[in-house]
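One structure is given here, and the rest of the page talks about it.
Yeah, one chain of the complex is gone here, protein chain that is, but the others are all in their spots.
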């Protein structure tokens, strides 16, 4: 997991939107903006073994091209309490969301980061500094809650009320987060990953199968209702 | 000689600029704007036997396309006295000039229209109404001055001072007008005709030979100095 | 009588491309969202009169890795590389499309006449109303325009498909990367095509000057959008001249009703929309329908087919 920055006059994005980052002679990957300040963009990139490995390996002097931002981010309202669940490389858009949303009045965040083991947990301090309540969860119990992030979210939701559950991570995690929110009758938004190639809603490759929705143009963040309704929305 | 109007959202032109008028299945000709009011443009078209003949023959219901305006028009300053010499189809831009310039303070116009015979003189009353002093000249002496328009201009210049001599008509007339202005040491501007096809300064066909100047883009109105200097300007 | 409420005359937008009946002349072009059943249905609901699917091959293809798409204000460049799951799986997708009243046209690819005819047979069996043979993709080796730029190969491929499917509706999609598209059109018709789709993208490329790198991972791709429009219009005009009676679908740079009308003047029977979907969304179909209705009304025409005939020059 590395931190990369690059200069690019990319228009300002909303948390949850993504860009396409192109490393010449290697490839282009969709990345959520983790941090931005003026022309500086930062990403958190997980090493998946393909293009991402090369992106992780770029030296600070390398030149990357960035196009975007694309898609739709997380809904944001002041005066609400948000339960935020991140897994793996799902952290960046969620942290960016907190960074933006914390400027709003009477807005509360609980941030859960799930991973297999303590080594894979990162940036917890940083998120704490942003004013969120932070709870780690590890499958092996090596740090924080022993179990998956959504189970932890469920137990926290027993104790206190939240207006919304936002999630970003593996699709199985998103599925259980969505079910949990439905059960609790609170707003759900999740950021989904598909095979994003054109990123502009023309090639169809990032379809949410059977729903007529495109991750790149209609998402990557979808609400529970939109996911349920699909093209009937 | 006919009067035609057509609707077109052509940007406002300066007197002396021209448009390209396209009559489908017939052709396109450069025409000076004779009159404009809002989306109504009027032209005076002489029947030369080619495309112009067909343009002259269009019924009021026909649809024409107009592109432009193109080129540069006559220089215009208030407080000056202008000697304006028109021959044949050279009248339209000159009349348009008077129509625009008469709104300026302390500006005087003398308008000479030359033709072979009285039948070919036209719109004299209209120009008088615009506040110009009007002098017809005919080769056969059938109306007004007997002789060519430039000779008449010369004799008028003997009697009183003018700041500038502007001319539009056959090239031989323009040549003598230019010489006259040079002799009298007054400003000269003339509107020239060449084989205008692209009208945007790219094909080179409307070149003022040996001068590196384009009628469509640098003209159709040229000052005496520019004509003398050519590309050295 | 002015001032009195009058019921506007009903306007009939129906179009016909040979035996293909359309509720308007505005179809979705191949490769644009037509790779999955729910996207196809979304296009129908947005007002597309027909959908041409993503080109399908016999076997699965992964296509090219990103970057596969570039755009500026003048054109789009793409080299997607014809990814797909293969005709077996794609036939299941086709079967899931529930839209009885609008034609579904399967775009068929192949590396040989045999593959074209096999895939065509499979998609027709799966319920496609017609096939469009992709003889024109400019950036995949061994298929597309490599076949489609040679009249004899065009004829051979179309003939193979016609032979396998004597009664199917067959369109041949042609490449503009040729000196003589009329020859390609004639070859397709001789091979047995019912109609032509003109055109696919033009070969093109571009570079990121700062990165000193091609804009597309494949190195080059296909030019679509505004830049393609005049070339596509020429193709249709030329095909209409050499094949006065052949059904022709125009495609290339249709963004507005004017762009579409130019195709009808040139001789097209219907048009497909591709790149403009990126800029104007699928709602472009509804907008074009509304704009065409207005045009017909203003021309005091009640029927697109007649209106179109009168546009022709």
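Points worth noting:
To keep things simple, chains are lettered A, B and C as they appear, and every chain counts its residues starting from 1.
By our rule, a residue touches a chain if its C-beta (ideal position, glycine included) is under 8 Å from a C-beta of that chain, and two chains touch if they have at least 3 such contacts.
In this text, all values refer to a predicted model and were calculated from it rather than measured experimentally.
Among the displayed chains, contact with the absent chain in the complete complex occurs for B, C. Across C:77, C:140 or C:249, the residue that sits in touch with the chain not pictured is C:77.
Of the options C:32, C:213, C:251 or C:277, the residue whose C-beta touches the omitted chain is C:213.
Contact with the chain not shown here comes from a single listed residue; of B:57, B:79 or B:230, that residue is B:230.
Although one chain is not displayed, its contacts with subunit B can still be listed: residues 20, 22, 24-25, 27-29, 51, 63-65, 196-205, 207, 209-214, 230-231.
In the full complex, the hidden chain is touched by subunit C at residues 73-75, 77, 145, 149-150, 175, 177-180, 202-207, 209, 212-214, 219-220, 223, 226-231, 233-234, 237-238, 258, 261-262, 265-266, 311, 313.
The definition used in the following text is that only the chains that are shown with their structure count from here on.
For the pair subunit A and subunit C, there is no chain touching both partners. The innermost chain, defined by the distance from its C-alpha mean to the mean of all protein C-alpha atoms, is C. Taking each chain's centre as the mean of its C-alpha atoms, subunit A lies 37 Å from subunit C. Spacing of subunit A relative to subunit B, judged by their CA centroids, is 69 angstrom. Subunit C has its Cα centroid 51 Å from the Cα centroid of subunit B.
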